[in-house]
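Note that one protein chain is taken out, while the other chains of the complex remain in position.
Per-chain numbering from 1; labels A and B assigned in written order.
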Amino acid sequence: MQPILSVHNLNKYYGNQVGCKNMNLTLYPGEVVGVVGESGSGKTTFINSISGNLIPDSGKILIETGNETIDFLEISESLKRLLIRTELAFVHQNPRDGLRLDVSAGGNISERLMSIGQRNYGNIRQTIFKWLDKVEIDKSRVDDFPRTFSGGMLQRLQIAKNLVTSPKIIFMDEPTGGLDVSVQAKILDLLRKLVRELNLSVVIVSHDLAVIRLLADKIIVMKNGEAVESGLCDQVLDDPQHSYTQLLVSSVLQV
Amino acid sequence: MNNVLKFKNKKTDVAAQDEIYNFAYLDENTKRMIRRALIKALCIPGYQVPFSSREMPMPYGWGTGGVQVTSSCLTTDDVIKVIDQGADDTTNAVSIRNFFKKTANIETTEKTSQASIIQTRHRIPEEKLKEKQILVYQVPIPEPLAFLEPRYQETKKMHALSEYGIMHVKLYEDITKNGHIETAYAYPVKTNDRYIMDPSPIPKFDNPKMNNNPAIQLFGAGREQRIYAIPPYTEVTSLDFEDYPFDPSKAPHKCSICGSNESFLDEIITDDDGNRSFICSDTNYCNQRMENN
Partner (left out) sequence: MIELNKITKKFTLHNQGKTNILVFNNLNLKINPGEIVALTGPSGVGKSSILKMIYGNYVFQSGQIKVNDHDIDHTYPRNIIELRKNIIGYVSQFLRVIPRVPTIEIVMEPLLEINSDQDEVREKAEKILLKLNIDKNLWNLSPLTFSGGEQQRVNVARGLIRNYPCLLLDEPTASLDSVNKDIVLNLINEKKDSGSSIIGIFHDEYSRKYLNAREIDITKISDAK
């Protein structure tokens, strides 16, 4: 089987400052790869560089659509935007960055559906209700505006908005950051369920090892812009080889 | 220099005035620039072509775009009709018609069938247009996506990449809020199956007239500095949903003057008790019907 996403030797600098360098990643269909690191490790730069939000300085990003292999950094901007609209999805840490606040909840979910050509209001409405159910938002909120939603609800709405067209690759940047612990737990359970049910391929960035342990199959540990260790998630966390990974693992408080 | 001018102004005939204004007011270089924009616009139906809008002797918001387009199209053989909300006799229609009479000295008419150029604000004439006629629309806001996306850089990309998702989001929101698509005028259309266009604030009732029309349709927005166009026999469809199809409705009444059941109506409050009557918005259409009876 071909990896659905492969990143080779990716580099992104901010002037002379290293954003991330020598980064590699392979993501297979149905896999979750977690990228962990502390503040300044370069993990956000990395995920932004591979999802189209930032343009890296060098490296290769290959996406397998099933019909062909796309060299993501070489294609035209119009094709890139089309991919970002259809096959890729990005769940932001702050859900307000990933939602239209002046459009109703249902309208937000409907946008991706209509941008791929759906034109039946009744069907679109049914799909919206299905997804509100999936992300456990009460159906009665379908016509409400996001400004009336709590943080957890906003994040669940953003997840629904992104997943409604079954994108091939989903990028998540700290999807539970900034949320209350109980709310976080609910969203993690939701993500876990959706990943398994829909066989999603996900790259998720977090500073929280527990989140990554829960969701990821493979893990990349970043420090100072580089990957210091990578491999099977449970292996890297249970038998860390690199000194930094050992430090990270030993620093996590047990409840 | 002042003496020369005073001397000239003593003559009041039209010939002297010809020396002050170029034919149809705009200088030839400007007309050329606008004609280039028009040709481009006709080649790409519905695509907004930027142009360098000139200072006109009427303020922005009073039809400067339409006037510049008309001016650039006029020849001495043209016969011009100007309507405002369907009527030839409102202040604006009269002013613009006089403007062209003065600066171009061409024949004017109120009869749709006799005009070679029709400049209109917010209506399409009821009478079917023919080949070789030109319909010039006055446009306030040319960008159909402006309400949800105010950034020009973004809307430019969205048009280029056919990213029209948010247009349907608006229609979705309408149906959700009102049970039907509420937009009654300036109803967005898709031109030649490609660009989404704002047809100017014409009532949605008029939208079907744009489709496959034998005439040339030109759109000018002076303040926003955009020109777009629909060449003859071009497909123009109004956006809708499969299960909420476009409905070009009008008030369900007859004109109380000529009795027409088919024309778009204006609602007139006739007295202090709130009594109302409905009459044709297109005055020439109404008059013709009365003459023929």
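Of note:
What we mean here is this: a residue touches a chain if its C-beta (ideal position, glycine included) is under 8 Å from a C-beta of that chain, and two chains touch if they have at least 3 such contacts.
As the structure is a prediction and not an experimental result, all values here were calculated from the model.
Here is the thing to keep in mind: the chain we left out touches A in the whole complex.
Note on the undisplayed chain: of the listed residues A:78, A:166 or A:243, the one touching it is A:243. For chain A, the list of residues touching the undisplayed chain reads 26, 28, 31, 185-186, 189, 196, 214, 217-218, 231-232, 234-235, 238-239, 241-243, 246-247, 250.
Just so it is clear, only the chains that are shown with their structure count from here on.
Chain A and chain B have Cα centroids lying 48 Å from one another. Those residues of chain B whose C-beta lies close enough to touch chain A in the complex are 148, 157, 160-161, 163-166, 168-169, 172-173, 175-177, 240-244.
On chain A, the positions that touch chain B within their shared complex are 78, 81-82, 85, 100, 102-104, 106-107, 110-112, 114-115, 119-122, 124, 143.
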